[in-house]
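Complex shown without one protein chain; remaining protein chains in place.
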Amino acid sequence: MNRRQRLWVLLLGLAGVAALLVAAAFRLPTFGSDFHPYGDRAVHEALARHTANAIAAVNFDQRAFDTLGEESILFGAVLGTVVLLRQARDEHQVTPAPARVAAPVRRYALVLLPVTLVTGLYIVAHGQLTPGGGFQGGVVAATALHLLYIAVDYRALERIRPLGLFEVGDAVGEAAYLITGAAGLLAGTAYLTNALPLGTLDSLASGGTVPLLNAAIGMEVACAVVVLLARFLDQAVEIEEEGDRS
Amino acid sequence: MADLLIALALLLVAAAATAAVAVREPARQALALSLLGLTLTLLFTVLQAPDVALSQLAVGSALTPLLVLLSVRKARRRSLDRVRAEQQAEERP
Amino acid sequence: MNGWLAAAAALMALGVAPVLWYAATGPLRRRVAAQNTGTLLVCLVLLLLARGYDRPPYTDIALVVALLGPVGTLVYARLLGPEMGDDPQQGPRATVFAVLATAAVLLPLCLAESPGRSLIKLLVIGALLVGGNIVSSKALAGARPEEADDRG
Amino acid sequence: MNHLLPLVIVTPLLGAALLVAAGRFVPRPAAEALACALAAATAALALHLLLHAPSPVIDWLGAWTPRNGHSVGIVLHADRLALGTAALVSLLVLAVLVYSWRYFDEPPRKHAGSFPALVLLFQAGMCGFVLTGDLFNAFVFFELMGVVAYALTGYRVEAAKAVQGGLTFGVVNSLGAYAMLMGVGLLYARTGELAMRHIGAALDARGAPDALVLAAFVLLLTGLLVKAAAVPFHFWLPDAHAVAPTPVCMLLSGVMVELGVYGTARIYWTIFSGPGGIPPETVAHTLLTFGVLSAAVGALMCWYQRHIKRLLAFSTVAHTGLFLIGLALLAPEATGGTALYLIGHAGVKAALFACAGILLDRYGSIDEYALHGRARELRLTAACFTAGGLALAGLPPFGTALGKAVTEEAAGPWLTALFVLVSAVTGGAVLRVAARVFGGHGTPPAAGEERETSGEGERPETEQQLTRVPATMLAVPGVLLVGALLAGVLPALHSAVGSAADEAAPGVTVALTPPHWSAPGILLGLLSAAVAAGLAVLAVRRPQHTRSRHWLDPLRLLHSGHIGDYVAWTLAGTTLLGALALTGLL
């Protein structure tokens, strides 16, 4: 189709979808309504299980299987990226030239690195208490490592980043989640049952298996993001095609 | 007051989303996307969803734009290298 | 009616909205600078919201913005340097504005806060914001084609 | 025993994690053997539950069993249809892993396990989607299966078309998935539930459907029909299936696309079939429209392909259309027939792709014209390919023929004619390829028009071009065809499929007669096989003349490979879906 024809088909489609969505919007419960039966039950159960952060309770206890699927998507996507951005047969690696970084930027980034790392770990560790959790903290912690790229250059980052280890870490995090879930089966009850002692509300060890699953996710996400960014950085900085530079 | 904040955040998000689509050059779009991530963070906070706000912040304002930028850089480097290689090939004979 | 929330709303309408416009139009260097200011403003709004809703845990979001925001700008300066070469330099106005806005928001917040962990957190966030903004503005001003066209 | 149900999903996931963790240290055969073992174990578990557990198998994960009729957890709800589908998926995965055993493209450096790991993740996604009884959880597994499938499609990164096909696949399917999620959001807002059964009950309690229910139905169906590649949501499929690695094609065409139909059935039955849902007549004519469109377009496009894998891909579009028609009849007999048709089709289509893969790896081409007469030496492959073509056309006693016959019986004369024609044309196209490529019949055609997709210039997927066909690659299509044959002749299987369909479809109270052979069914099957053979003979005999114009050109030109076009058509399809569903509510 040429651009004009495409635009007509598109406008027809957009008009239909718009009519559908707007009609539905006016039939939805009004914004801010009091009708949240599932939500109310979830809050009730979260408190009964001594998990202060009800969202973490839903994520890692009541609907932990969703999170399992979500982490598998992350795992699959990272594996897919590793496969898709591999060094092809007609490509080779070049060593990037060292970068010149202004002194204040370097100092700032190097100071920030440990701060960001600690913040990331803090967000993971407090997942069942305050906003945050394995995913959010994992991403922040992984970002911390990449400050080295900003402070120095890619080669410096590569030196402290044993990629193989991170790939294994990604898989171990995923496996840890799966196996923690299987503990319920060994106890003779359903998969992903929260069978550990619940602790007291609002303490670090509260919530039974919630902190364990949370930690597994934190590990997987941090490793996965490092691997993911490594593949993109490799492509952007190091990998070239044969004959590209003669 | 809460409703005013939510309405403001919603309008900001709508504007940022429109900008992210209207800016058609990918590197510039990455900037618009990162602002979309930030406005979404604001919206989620006023909708009382701090957990989602944190994830959106980590993903939308840092990770996604960075990946977009790296892809742009890779694609650019390719075409740049190709132009250089062609120029050299032309100079040689 | 809650003064903190009113301030947050004002900052959103008068601060974040124009930043959106500047980040979507004009030369690239101005867009990056606008994005940088945007992270700072969002961080301040988040601090005001945490106070206004009386929910200290919300401060964590602001902390993460303060950490990641300037980092983002540094990445843009690094990766987009070659393209920004010919764009006009931004004056120091943005940095001055950033420092003043941070001070204007953080001072009342600190005064309203009783001494303790949350006060330290606020101060850390403030320091990160000011430091980050100054450094990233410098990096942005220094981003030139020949420097940024490194392969690392 | 019910608690073992999640293991059908968890086992392959754990296998994938193990393969990635250990992939750096173990040799390739060990990684592949582990993957095969785990896929087989999953299949065995699914079959065991199917045969020995009282149906339906219900497991509330995390032991969140409902109190006062409500729960906060996720439920796996596996009736026999679901478990049977999971078993079918797992068996096909096993076949694919055996097919790619050692011969498939060398793995990336230090990542020996990545291909089998991706296949296992794919399996977990499909099994999860089939077994779950929770709407959002279904979306999660839908996405898992999508994400892995995009990566697998683009697996051969050196092939330009493969990465482009993977991208198109990814963009269109993601858009469909987001539409689906909007639908989930709407239903949650209305009912405050996520378990499918509870949503259905809550809708029914509220009374007649309104715009919101309609919108939710249309959005959910958009996602599922994109996956099922119903016209006009189908454009991504030929682009992706023609270029994906052959083992992946076997899974994509054999089961993944059909899961879109399965999902449509599941969501209609559980959520929308009550008084608060969408009236049955509306669903019937909506699905019927999409089914007929897909069957017709798929068959026509299939006939005019010369790229063999692309030809098979279009035949999948056509057959998915037939499955949609079978579902649209909303008759339990037709449901049983469709299920049987689907099982037979999975075996036949996977076998045909496997044969096409042998051609590609042996001769470095997948083009009907370029391969003319070159594959005379591959007698066994030729036999499999021809048998596959006949089975596709509906020759008794293949399972496809029985399924088709039973569905036709419920469908009435006009639709029966369509069934016969579509299966004859798609089967005929395959037989035509077989006659030209393996038999060398007819004159070698001159170079085709430029506008076509030719299958030349494709690379073999094995490490080197094969000089002989390895036993595993040949055994797999053979076994798959035998499976399709058994599906047609095992009465035990027929009664099992019949009762599974009765159980799954709503409103069936008395046990119906299971799918069985009847005289008109056999005759119609023979007729369509004969028509297919006739079409193939005509096509081979007819002198080739390159016409500059063809009446089908406008339709063919729509398949442009342009992402923008495909997105526009997807939205237009949603509009059509909405319009059709609306006519029933007014």
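The first chain written gets the first letter, and so on, giving A, B, C and D; residue counts start at 1 in each chain.
Heads up, the rule we're going with is that contacts are C-beta pairs under 8 Å (C-beta built on N, C-alpha and C of every residue); 3 or more make two chains touch, one makes a residue touch a chain.
Quick note on the criterion: contacts and distances are computed from a predicted model.
Chemist: Would you kindly match the missing chain to its UniProt protein name, picking from "Cytochrome c oxidase subunit 2", "Peptide/nickel transport system ATP-binding protein", "ABC transporter permease" or "NADH-quinone oxidoreductase subunit K"?
Modeler: The chain we cannot see is, by its UniProt record, "NADH-quinone oxidoreductase subunit K".
Chemist: Quick one: which shown chains sit in contact with the chain that's not drawn?
Modeler: A, B, C, D
Chemist: Looking beyond the chains shown, say which of D:A33, D:L47, D:A284 or D:I563 touches the absent one.
Modeler: D:I563
Chemist: Identify the residues of chain C touching the omitted chain, counting contacts across the whole complex.
Modeler: Where chain C meets the chain not shown: residues 53, 55-58.
Chemist: Quickly run down the residues of chain B that touch the omitted chain.
Modeler: Touching the missing chain: residues 2-3, 6-7, 10-11, 13-14, 17-18, 20-22, 24-26, 29-30, 33, 36, 40, 43-44, 47-52, 55-56, 59-60, 63-64, 67-68, 71-72, 74-75, 78-79, 82.
Chemist: Just checking the interface: what residues of chain D touch the absent partner chain?
Modeler: Its contact residues with the unshown chain are 136, 140, 143, 146-147, 150-151, 154, 157-161, 163-167, 170-171, 174-175, 178, 181-182, 185-186, 188-189, 194, 238-239, 242-243, 304-305, 451-453, 556-557, 559-565, 567-568, 571.
Throughout what follows, only the chains that are shown with their structure count from here on.
Chemist: By the contact definition above, name the pair with the higher C-beta contact count: A-C or B-C.
Modeler: B-C
Chemist: Based on CA centres, what chain would you say lies at the far end from chain D?
Modeler: Here the answer is chain C, farthest from chain D.
Chemist: Give, as an integer number of Å, the spacing between the C-alpha centres of chain C and chain B.
Modeler: Here chain B and chain C have centroids separated by 17 Å.
Chemist: With centres defined as the mean C-alpha position, give me the chain B-chain D separation in Å.
Modeler: 36
Chemist: Indicate the residues of chain C shared as contacts by at least two other chains.
Modeler: In chain C, 57-58, 60-61, 64, 68, 71, 75 touch at least two other chains.
Chemist: Would you mind listing the residues of chain D that make contact with two or more other chains?
Modeler: none
Chemist: Show me the residue ranges of chain B that touch chain C in the complex, using the header's touch definition.
Modeler: 1-2, 4-5, 8-9, 12, 15-16, 19, 22-23, 27-28, 30-32, 34-35, 38-39, 41-42, 45-46, 48, 50, 53-54, 57-58, 61-62, 65-66, 69-70, 73
Chemist: Which of the residues in chain B come into contact with chain A in the complex?
Modeler: Contact set of chain B toward chain A: 3, 49-51, 53-55, 57-59, 62-63, 66-67, 70-71, 73-74, 77-78, 81-82, 84-85, 88-89.
Chemist: Going by the contact rule set out above, which residues of chain D touch chain A in the complex?
Modeler: It comes out as residues 3-4, 6-7, 10, 13-14, 16-18, 20-21, 24, 59-64, 70, 72-74, 108-111, 114-115, 117-118, 121, 124-125, 128, 136-137, 140-141, 143-144, 147-148, 150-152, 154-155, 157-158, 163, 182, 186, 188-190, 192-194, 210-212, 214-216, 218-219, 557-558, 560, 562, 564-565, 567-576, 578-579.
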